[in-house]
Structures are given as structure tokens and as C-alpha cells.
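Worksheet: the structure to be examined is printed underneath.
Just one protein chain is left out here, and the rest sit where they should.
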Amino acid sequence: MNAALFKPDETFRGDFSFRNSPQAIRRFPLPFPEDNYMYSVNIEPHLPGPAGSVTEFAFDVDEHYVAECREREIVLAEEPLRYQALPHMMSSQWDCLELIMESLARDYPAHFSLTKQGNRWRWINRPLELDQQFIFGDPASLPREPLDYITRQAQGDFVVMDQREGDLWAEAGMVTTQADWSLDFDVGMTFKEWHGPVPLAHEMQVFDRALKFLLNLRLGQPVRRLNWTMTIHPRLDTSPENYPKWGRDRAMVTPQNAGDLVHLRVELQGLWRLPRSNAIVFGIRCYLISLRELATVPKWARRVHRVLRDLHPALIDYKGLTRYREAAVAWLEPFDDGAPTSPGTAPE
Amino acid sequence: MLVTGIKSKPVYAPLQADARGRYHLMLGFGVGAGPLERVIAEMQSSASQGLRNVRVLYVPDLGSAPEGERFRALSDVQAFADTPALLVQFRLILEQSLMGTRLYVAGPESFIGLAMKIALEFNLNKDEIRAEECGTLARRVYCIHCRATTEQVRTNIVRCVGCDRWLLVRDHYSRRLAAYMGVMVDAEAPGELPPLKEVFL
Partner (left out) sequence: MSDSQTIAVEVVGIEQVTPLIKHFRLAPLGAAALPVFSGGSHIIVVMQGADRVHKNPYSLLSSPQALDTYEIGVRRMEESRGGSHFMHDRVVVGSRLEIAHPVNLFPLDKIARKHVLIAGGIGITPVLAQLEDLHGGSVPYELHYSVRSPEHAAFLQRLRGSEGARLNMYYDSEGQLIPFEPLLGSQPLGTHVYVCGPAGMINHVIATAQASGWPDSHIHWEQFSAPPVGDAFEVFLARTKISVHVPPDQSLLESIEAAGVEVPYLCRGGVCGFCQTRVLELDGDLVHNDHFLSEADKAKGKNIMPCVSRARCKRLVLDL
């Protein structure tokens, strides 16, 4: 990941200058291995993927890194409550800081470095021009709380869940790039409570099985899965808090402009067991791609057309697609000649 | 946004005495007197010694005068003028309480929610708390945009007391806030409101 490829001035609001380079398009994590979609517990080990792919490293840093960090700062300046940490979660905060710093320094040595002398650490983040010395375990030695500090230098949202009483409790997090859920409202909830609003999945016992699996998640054996929805404009902050600002975008989509306005929004979710706190950190990395960019890959154009066209009504409603799904399907329709698509998500 | 049947909506059940508890602390509001009376009778007729340590805090509500008066007359019932006063005493009692305590709450959901908020601070969990909802279903609604809480909401949509937006009253509930989420109902099509209906009566 060459530093020259960062596009620091990209925006995810206002003029929405965000665009994917051809490389970014080809490595996009399409969440549809076949021509229709339904929920599953699609968890797999978070092992290193192919070179250049979004799963090659523990935490993916791409061309949008600097721009996304700037966007996060803007959100937090307006709404500090997008970051929360209940008092008993401090040891998990240090666990997360260690996990993210060690991963980034190991996987992107050109951009990040971490040196340690006992508990005296030095962290250098070249893209953001940061050089920080601090004492691991001493919150006063950092300009912000550990989780706050490090997640401002990582792409995607993070939720930390304490494990007790046979359940998982969302009790700390940095959530600024979410697909319509509120950390402020959900903090303190259990696994099934915060997944409450998701339709159908409960009846399918998706969450019972997922919870049981996660309760036994082991140190050193992280897992990952993909989730998806759609967004109008490449807007990262589609929070319920700001729904009054972005809600109306959904009504502005036409079959003519859908290609540029409608974006597929994919979450690469990673789950790690944390060592000192025995908690679990849930990383939610967000990738955006416009239908027009997607359609440059013929197989993907056909597939996404079919998935959207045939999607279960409850999912259409829950994923917020109601107002513009038909316009999106109409825009994609000319790209779908009915030819079969190969299984799997590789671009063709 | 219009999803119903949400799993984060609290589920209540008729109160029953928990014979495994050693100390029984009961909170009631208005018609909550009914379920509490029933549980107390169950305990007094039981042979189990553990069901003898009972303490009751109660807010009589004007609308439920007859049974409220009768309930107040029972010994060991401490009456309060309003919910905030009851909750102050409730917290003081919890500070002195021991493991083995069971909490019973009967009344409207908002009363239950506020009591649970305090119980949470003392690490009381679902195994130690039983709640029966009775009386009005009116909800406390937390506006996710301006974070104000609108009380006594009986309708499917409500004007936020803080920012004046029309909010859809969702079924997504936070125990920490003791309130349901309210989200702007006409963000996608300003001015287009669903018909106003009284649903939480």
C-alpha cells in the first residue's frame, strides 16, 4: 500500500468526492457468492487472504485511510457520544490499542511503527503524522483514552463486548461509520438485544448460534464475516442520529442517476478475543462502491441486479432500500443479459 | 424503521414468589397493588421461612384509588407521594441489602424501567428481578437526534419535547435509558406523516 495512493482530501459528505480507483474496485469485498441472498451465520476464520485482498491483513488499510480518519474527526467534533466506554472496560481498551497498533505496525511497516521498552511504547503513524510516546497501562500518558485514541487512527467502527453471565454486553465502542444503529442507544445491551431490530434472523436462530460460537472464541483465532446494505452517496455517517440529514437522499434516486447515487455498502466484520479483559472486540470495516463502479465488472453487474431484484421484502424494508430499490434495479437491468454467473465473488 | 416484533422489547410475566430468595423487596405503582397483593398472599400461605422477609414500597395512583387504599392499609407497605420519592428510598434500601434479595416490580412500564435502572447499578440481574406490567402502556421515548426524553407517550408517533420533530416510536428498548427509541418519521419525505393512532394505552 503505497503512501502516494492515499487520497487525503476525499469527502464522505457535502460534495462527496469519494471515488474508488480501479484497484480498489477489483479488491472490493462483494458479499454475494451467488445470485440471491439470505442470512446465514457466515463466520469463517480470519486467516490471511490472498495478497492485495481486503483480508490479507488483520486490519485493512486502503487508499481511503487518511480521508476516513479525517471524516471520523469531523463526526466526533460534532457528536462526542459516538464514542463511549463504560468505566469497567478500561482493560479491554488497552487490549484493543495493543491489537490495532501491533497489527498495523506488523502489516504496514512503511506507514506505522511500534517500539517498546518494557511498558514505554512509541507509536509512529506516518500518514497522519503522529509520533506518540506513552506508558502502556497509564491512561494519563495518552492524549485520549486508549480506545478513543487508537480508533481515530483506524478505518471502520469498533464495538467492545464484555463476556459475563453467559452473554456478551456491548459496553465500549467507536461508531461513526455505521449503517443506521446507535451506540449511544445500544451501549449496555446484550448480543440479542442490540440485534433486536433485525427481522427474520431471530426465527432462524442465527443469533443463538452466533452467540454460542462467540462465547467460545479463542485467543489467537479471530473470525470474520461480511454484511451489507446500501447507501445513497458515499456517505459513511448514516447514523440514526443524523437520519434527518441523510434520510431525504433516499427519495432523490431515479433510474437515471442511480448508477452514481446508489452505493453498495459492505461491512467486513472481524471478531477478536482480547487477552487481559477476556472481552471480544468487533471491528466493522466499511467499504463503499457506486453501482456505476460495480458495473465495470460484468459478473458483478449481473449478480447485484439479480440479488436486488429478488430480495426478500422484510430485508428490503430493514435494509432501508424501499424507496430506491426499483430505480437501482432499473439502472442495472441493461447490464444483465441473463447469462449465468460463476459461483464465488471473484471479479470477471 | 417500521419493523415490529423486536427482540429488544422487554417481556413481562405475571409476578410469582421466588422461593429461592431470602429477602423480598417489592415496588408498586397504582394498579400494581393487585399483583403485589397476590404475591404477598402466596408468600404468607407458604410454609417456606424464606418468604417472610418482605418489604413493600408503593405509590398510590389517583386512578386506582380503591385497591390502592386497601393495599396501603397492609402493614409493611411504605407509601410515597410519587415515583421519584419512592426511587430515592429504593436506592437507600439497596445500599444496605444483601445477596439473596429478590426484587418484584409491578406497575406501568415506565415505572418498571426507572426501577430497573437503579437495580442495574447494584448488579441485580434478570435472575433476581421479576416485573409485571400493568396500568398504562404509555412509553418513555428517547429522541435519538436531540437526546431528549418525552414522557407518557401513548401514540405511534409523537412530537419530541426537545427538538419538535415528529418521531416514530420504535419497539427498540434500552434498559440503560429506560426508554424506547424515537426516530424522525418523515426524514425521507418531509411532511408525510402516518396517521396518528393511540396504541400504548
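For clarity, chains are labelled A and B in written order, and residue numbers in each chain start from 1.
Keep this in mind: contacts are C-beta pairs under 8 Å (C-beta built on N, C-alpha and C of every residue); 3 or more make two chains touch, one makes a residue touch a chain.
Remember, predicted model here, so these are calculated numbers, not experimental data.
Here one chain is not drawn; of B:14, B:84 or B:100, the residue touching it is B:100.
When the whole complex is considered, the residue among A:115, A:221 or A:342 that touches the unshown chain is A:221. One chain is missing from the display, and on chain B it is touched by residues 20-23, 50, 94, 97-102, 122-125, 127-128. Contact between chain A and the absent chain runs through residues 88-89, 95, 98, 162-166, 216, 218-221, 275-278.
Operating definition for what follows: only the chains that are shown with their structure count from here on.
For this pair, chain A with chain B, the centres built from the Cα atoms lie 36 Å apart.
Of all residues in chain A, only 81, 165, 182, 184-189, 192-197, 199, 202, 240-244, 246-248, 250-251, 314, 317-318, 320, 323 touch chain B in the complex they form.
Note for the complex: chain B touches chain A at residues 1-3, 5-9, 125, 142, 144-145, 147, 165, 170-177, 181, 183-184, 187-190.
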